[in-house]
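Missing here: one protein chain of the complex. Every other protein chain is in place.
We call the chains A, B and C, going by the order they appear; numbering starts again at 1 in every chain.
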């Protein structure tokens, strides 16, 4: 099974990049299942039902979130009924939505799990303990499992990679919006990359307008950030999973930019 | 001019990797000047005079540091006299050592500047303001300038890239120990990459023994970290600078691992 | 000279408490100069010109701020022209407003200085270095100096107390909204207290509605905080300064609550 994972999609430029690039990427890589991180899809903050539906229409099968899950209040209206979206599983019990779900497309199925790191981020439940708990449950019925570990610190993400090596098909990171060059198959067969990167303006800072971000760093005054309107970049990863074992055979990075790509 | 920059060298495995790989990399890329980050060279914490000298013997011309600069107390004995080492320039005035220096090799010269980020790191002076101050001074006499921005947050690093675009030859990041896949020439001609990565054990977490790191995350109890003894990875970057303008022509990543590399 | 300092005034309950209590406190203590922290005066976030003027009408002579200085955008319209308001002096150079000012009432004058801590707070310039710089300037002409060190960590506040002991009349803390029971004259003659406390609802959390704060801690979901509407508490301090030396003779705490106080 081939899985395409697409990094944090930021604002309208990110959504436009998805529209422009997904047909090309689908044709080139023929993924069986497509997952995208949607925590910044609505103006950089959260996601709406309409945007999620748009993603499905474009071919996305499942959506992971992160620390920005709740930024757009609309999510509270639909997350409980929306089985294709996962938010970090280690939010306190009672949190709306779900932390893992089964994504199906034709004969293929993949469980996606969302966890959030705690280093430099708010204090949720332990993501390692939560991973144990979820996998105990999943391993009775499922082998093909992708974990999106939405976290800031490289140490926490790499530690999670080692922790889950051999227990899941893929551990990949999101949140920093910068793709890392460490895609690899870990010794026990789990595909790993510290961060997938993002989809949105390449001319901003993490997809947001850069002068306002610079103003914040230089002045420490309150600044309102808006998504940048520049040319896009599109970051993702293609992972090949051996469905019989649930282990990964290959993990490749996708790094495209509007001003460089040639649609063959 | 071709510059080779080598990511944070961690412990004895990192030093051994340098010994093994540098001859090969020198032959392949023919760099004019070689700079390495040395903040984790001595057992993961700081650097000693002996290790610095060993680096010079291997062909390193200049060393940058970071938040671990002072971890090995020996540095206070030699940093004031050691013109080839820079520590973050935005430490308070009066701090031992220097924040920038001119590195020369044969007819080539490159100014290296070290700055440290403040997001998720201790409160130093503003790195953006400090960059302005240093460049005001340097621009009278120098064009070929490399900035090692030692920082955690991708936003702060990318912001610095934009801030210095066109003003220096290279802005590269260190500290996260994970190489990022965003090497690029910015619009005004500055080469940029968010993080160079590291040199040290590939089987650890950021070069440190992984079970102890996992124990820390899972138990929150005090844990002593030691450098991992596993097979090495070697991350660096080759940057080509047009000496007449001080702008960059090319920035490539180097990503080697002991178990994969074939020395041609 | 007797100085009355009033802790962070929070929202409309805080403003009402000021109206109710100030006449009584003025009569009882006969302060020469009255200073209040106003960073939470407007709905818990910042201050407006109208509220500042209301404070002056009630008898306040000078206003200090803190990390919430800029929360109400109106302040950018008037802070440059408003000589009775100080914001933390260690914001970057070029920040609107001023970090210290001379407050006069009849024959009395007191310099008020506002500094902000960096522990658990955003990275401003070093408050200790900034204090040195300001005092170098002030000591040519002034002896009676009050420093409002707006900071979170007790260690940083106490360290500032020791640092300025003998150099200013008073070092007092604001920001935590809880009055500390450590008012004292330090050995070299400076009055000190770690935190003055606040003026606003006693039934909330730091003056804000308590159920929403609890909801935040328990759910980690986004929550909008509004000032609580409960009965007030009023915290302040009365400091007696020997004007000839600029040193303090006495520092007492004021702790009043709406349901307990009897206006004699």
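Note that in this section a residue touches a chain if its C-beta (ideal position, glycine included) is under 8 Å from a C-beta of that chain, and two chains touch if they have at least 3 such contacts.
Quantities reported herein were computed from a predicted structural model and do not represent experimental measurements.
Enquirer: Quick one: say which of B:5, B:55, B:70 or B:100 touches the chain that got left out.
Expert: Going through B:5, B:55, B:70 or B:100 one by one, B:70 is the residue touching the chain not shown.
Enquirer: Which of C:90, C:114, C:144 or C:176 sits in contact with the chain that's absent?
Expert: Of the listed residues, the one touching the omitted chain is C:176.
Enquirer: Which listed residue (C:63, C:89, C:126 or C:199) would be found touching the missing chain in the intact complex?
Expert: Only one of C:63, C:89, C:126 or C:199 touches the chain omitted from view, namely C:126.
Enquirer: Name, in rising order, the residues on chain C that touch the hidden chain in the full complex.
Expert: Its contact residues with the unshown chain are 120, 126, 128-129, 152-156, 158-159, 162-163, 176-182, 194-195, 197, 205-206, 210, 213-214, 217-218, 253, 255.
Enquirer: Mind listing the chain A residues that contact the chain we can't see here?
Expert: Residue positions of chain A that touch the missing chain: 92, 118-119, 123-126, 129.
Enquirer: Can you name the residues of chain B that touch the chain not displayed here?
Expert: Touching the chain left out of view, chain B contributes residues 70-71, 91-92, 94-95, 122-124, 218-222.
Throughout what follows, only the chains that are shown with their structure count from here on.
Enquirer: Are the two sides of the chain A and chain C contact the same residues or different ones, given that same means over half of the numbers occur on both copies?
Expert: Since more than half of the residue numbers are used by both chains, the interface counts as same.
Enquirer: Let me have the rounded angstrom distance from the C-alpha centre of chain A over to the C-alpha centre of chain C, please.
Expert: Roughly 45 Å separates the two chain centres.
Enquirer: Averaging over Cα atoms per chain, report the distance between chain A and chain B in Å.
Expert: The answer is 29 Å.
Enquirer: Mark out which residues of chain A touch at least two other chains, giving numbers and ranges.
Expert: As it turns out, chain A has residues touching two or more other chains at 218.
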